[in-house]
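Sharing a structure with you now.
Every protein chain of the complex appears in place save one, which is left out.
A, B and C are the chain letters, set down in written order, and residue numbers restart from 1 in every chain.
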Amino acid sequence: MHKAGLLLGGCVRSWKSVRMASSRVARRDPLANKVALVTASTEGIGLAIARRLAQDGAHVVVSSRKQQNVDRAVAALQGEGLSVTGTVCHVGKAEDRERLVTTAVKLHGGIDILVSNAAVNPFFGNLMDVTEEVWDKILDINVKATALMTKAVVPEMEKRGGGSVVIVASIAAYTPFPGLGPYNVSKTALLGLGKNLAIELAQSNIRVNCLAPGIIKTNFSQVLWMDKAREESLKEALRIRRLGEPEDCAGIVSFLCSEDASYITGETVTVAGGAPSRL
Amino acid sequence: MHKAGLLLGGCVRSWKSVRMASSRVARRDPLANKVALVTASTEGIGLAIARRLAQDGAHVVVSSRKQQNVDRAVAALQGEGLSVTGTVCHVGKAEDRERLVTTAVKLHGGIDILVSNAAVNPFFGNLMDVTEEVWDKILDINVKATALMTKAVVPEMEKRGGGSVVIVASIAAYTPFPGLGPYNVSKTALLGLGKNLAIELAQSNIRVNCLAPGIIKTNFSQVLWMDKAREESLKEALRIRRLGEPEDCAGIVSFLCSEDASYITGETVTVAGGAPSRL
Amino acid sequence: MHKAGLLLGGCVRSWKSVRMASSRVARRDPLANKVALVTASTEGIGLAIARRLAQDGAHVVVSSRKQQNVDRAVAALQGEGLSVTGTVCHVGKAEDRERLVTTAVKLHGGIDILVSNAAVNPFFGNLMDVTEEVWDKILDINVKATALMTKAVVPEMEKRGGGSVVIVASIAAYTPFPGLGPYNVSKTALLGLGKNLAIELAQSNIRVNCLAPGIIKTNFSQVLWMDKAREESLKEALRIRRLGEPEDCAGIVSFLCSEDASYITGETVTVAGGAPSRL
Partner (left out) sequence: MHKAGLLLGGCVRSWKSVRMASSRVARRDPLANKVALVTASTEGIGLAIARRLAQDGAHVVVSSRKQQNVDRAVAALQGEGLSVTGTVCHVGKAEDRERLVTTAVKLHGGIDILVSNAAVNPFFGNLMDVTEEVWDKILDINVKATALMTKAVVPEMEKRGGGSVVIVASIAAYTPFPGLGPYNVSKTALLGLGKNLAIELAQSNIRVNCLAPGIIKTNFSQVLWMDKAREESLKEALRIRRLGEPEDCAGIVSFLCSEDASYITGETVTVAGGAPSRL
């Protein structure tokens, strides 16, 4: 099969040679020697993703807005024997985005992976009630900062011959969560952002995909499920057997960043326990 | 059939009584006595929609950013015997949105229909090249102003017992136009905006739907098709027989605003000659 | 606008001249002189569509499997002053499909419109429980017969220079109805059928679109809503204010068959009161 592939292609592409070497060894650490940035990664889904990328062999730089949260996450992950460092990063600030990039490059010589997870919290409110200030904040942090953070890493990825970006959107991008209008709209926008970035960055061998988690048990989402009765009614309405856990989102992100996903770009993977999303 | 419907329902809803009266007479002027605002309606798709709503019986208030364009459009449509007035409106400005609403209410006593068509022009550029200033402008005018314009008309629609909003998005929301990243993303966001507004406004009996035009021959899109060879290659790539014309978008908008569409909300209708969009 | 359109195009297409003549007169009877076949049209959604096409000016041939149902529907619609005839047609039988076509051609000289509404009833059961016999029947009637019925009318439409086909699918194509697996799958297949037929028939100037009704109050669907408590819980789950009525599906079908929809093909319009479907 492999031989046939080579003969057919007529040209030896870099991803091919990598895959040829693919073996159980490679699969043990599918992200070995990769350098990954994960934003908003000191708790919840972001932390679970950072841990997993590191477990899969990557050097991970975690970040969020508060130094003490960064310190705690780094300590925890290093305590697990993982190659993790951290830096404060408010993704809405250009200097913070730059520092995150610089830190990764200085420590590890480059960047291969960006997982963009930052989102405004709290995120409640209807479109008809929201102030322009809150709307701007939600769209700026959830969407524009994702574009800008991507822009900041692209030159580094290009130096390495390619890379992978995963944007954390939400199932609410397809099926709105009630009472979260501006949040929902920002998540729909991210689906478009992912698709467009995938097209623009294909020539740089950078793949871009989205993750659309359902309702995951985190501090971020606890208003949705804190009450036991509410959790049960949610599960009924969403046709799911359980709420998700942050770890449910981690494996697929690692997969999307690995060589195994080298032909997947511009797509969104929904992780929502079977809740209604799209065909 | 009608009788059965009434017996079944057990409650006489307002839309029902309206429909009971539906006859050829009503269909001749499906929007008779309705008051409609159409933004960015002094040329292209917006003008075609304004004309059609007026032909179908509505009192239409056209608007765009320049007085002379408003004057020209109003003169042309009045010259066709239509009930059309106009006012300058830059949808990004709160006072302009308010004036548009006030004008309609003063002239016609209320508002039933909003067609939100405003979009930044020119709109070219990649996500990786765009400045924050241009990004902000595109998202503010194409998305936020649509939300705010809707917010401005809702109280008036509620006074009338309901209403209909149509948002002009684009097929690029599904299948990006090359080289128009920020525009494409803003259009994807509009799909989410429409769905969320539909949910929020259902209790006010206001329906919200989106239109997703394909490539329509307007000044706005002429860079896409000006060159004959480019037009042919576009048609080939999009699997279409011809480019669209503004009038192709007008009938469906009028339909979506009529009683005939009273059970259609939160949906997007694509008008693109068969170009690839979604399942 | 119209003038500009003509100058730009450089070629006068038939739909253009028709539209140029479009006026309030044309709109009174948008389907004047059109000949329409509607299958499974002696009650429910099919009957409402047949009535509406006739009200909008078409000569309509209704049909279903039983002569007495055909007779009753024809009598009712003729009693309303509409141009309606009927013939028995079991869409699964080649001779019946041929007779339907022949009848229309003999009476009215050709065929312009096909609305394919036939579906197996009752349709309950899980995929895991269904017998092969029932599966075959559902797929044969709901999907294959739609393809074959279309094939039977295409030559007649080609003689008239074009036509319009509307396939009645269901929102269950996107968001499955619980306990109706085979039905749901057949409806998803119809979305694909519509898209593929649109591509194949574009060269014959035949447009093909789908309708995806939500839960409509008919005999067909009454098990879903007969019980008042069940109806309320359905409405809650679907986020809708009321169940649909057959008439809710009629206007959009007439619209899709009219000149106003001449740039809409390969699309599905969902009529479901805001129930979750797709982005």
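By definition in this document, contacts are C-beta pairs under 8 Å (C-beta built on N, C-alpha and C of every residue); 3 or more make two chains touch, one makes a residue touch a chain.
Small disclaimer: the values here were computed from a predicted structure and weren't measured.
What chains on display are touched by the one that is not shown?
Over the full assembly, the chain not pictured touches A, B, C.
So one chain is hidden, and I want to know which residue out of C:114, C:171 or C:191 touches that hidden chain in the complete assembly.
Spelled out, the listed residue whose C-beta touches the missing chain is C:191.
For the chain that's not shown, point to the residue among A:53, A:70, A:234 or A:271 touching it.
Touching the chain that is not displayed is residue A:271.
Quick one: which of C:93, C:144, C:160 or C:235 touches the chain that's been left out?
C:144
For review purposes, identify every residue of chain B that touches the missing chain, sorted by number.
That gives, for chain B, the contact residues 173-175, 188, 191, 237, 276, 278-279.
Could you please point out the chain C residues that touch the chain left off the display?
126-128, 132, 135-136, 139, 143-144, 147-148, 150-151, 154, 173, 176, 178, 181, 184-189, 191-193, 195-197, 199-201, 279
For the chain that got dropped from the picture, name the residues of chain A it touches.
Residues touching the hidden chain, for chain A, are 1-2, 5, 8-9, 13, 19, 24, 27-29, 47-48, 55-56, 191-192, 195, 198-199, 202-203, 214, 217, 239-242, 244-252, 255, 258, 260-274, 277-279.
Throughout what follows, only the chains that are shown with their structure count from here on.
Write down the pair of chains with the top C-beta contact pair count.
B-C
I'd like to verify one number: the distance from the centre of chain A to the centre of chain B, where each centre is the average of its C-alpha atoms, in whole angstrom.
35
Could you give the separation in Å between the centres of chain A and chain C, each centre being the mean of its C-alpha atoms?
43
Going by the contact rule already set, what residues in chain C reach two or more other chains?
191, 278-279
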